[in-house]
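Heads up, one of the protein chains got dropped from this complex, but the rest are sitting where they should.
For chain A:
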Amino acid sequence: MAEPSRTTLQNRFGRSGPRTGSDRKNSGFGRLLIVVYAVFSLSAGVRSLYQLATEFSVAPLAISLSTISAAIYVLATIALAKSGPGWHRVATVAVVVELVGVLGVGLLSVLEPQLFPKASVWSHFGAGYGYVPLVLPIVGLVWLWLTRPSRRSGRL
């Protein structure tokens, strides 16, 4: 049998007692989804802040849209990580807005490329990020549907 792990750091910095504030939405696969959303919040957020500071005048529309998309990723990350039916609704709204955004901006960037001299996160349906921005809201909505509060199977 394996000897117990040394957990000095965990005992020093971790919270003791049972975990609270978790439901089906933010456990299991939901945790992975939260990590992916957090990565996107971080990268889209830093990138849009940088563009706002340095090259806003070059592509005001694209950079404004990038900033809005970063804010939506942050909101979705928080709402996915929180528990309760209220946060489930917030997460659903954020992910729907994200899906509409990536489809709308993607279409606009194909039809009117002159509006996007600098790429935004959602340009060309997120091609610059391996189309993850297009797939992510779809996966998110499926997950939110499977973990909807009205569905009473399993633990909640």
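Heads up, the rule we're going with is that a residue touches a chain if its C-beta (ideal position, glycine included) is under 8 Å from a C-beta of that chain, and two chains touch if they have at least 3 such contacts; residues count from 1.
The definition used in the following text is that contacts and distances are computed from a predicted model.
*Asks:* Per UniProt, what's the omitted chain called: "Integral membrane protein", "ABC transporter permease", "PaaC protein" or "Glutamyl-tRNA(Gln) amidotransferase subunit A"?
*Replies:* "Integral membrane protein"
*Asks:* One chain is left out of this view; which of A:T7, A:S57, A:Q114 or A:S150 touches it in the full complex?
*Replies:* Of the listed residues, the one touching the omitted chain is A:T7.
*Asks:* So that we can see where the missing chain sits, which residues of chain A does it touch?
*Replies:* 2, 5-10, 13-15, 19, 31, 35, 38, 42-43, 46, 49-50, 53-54
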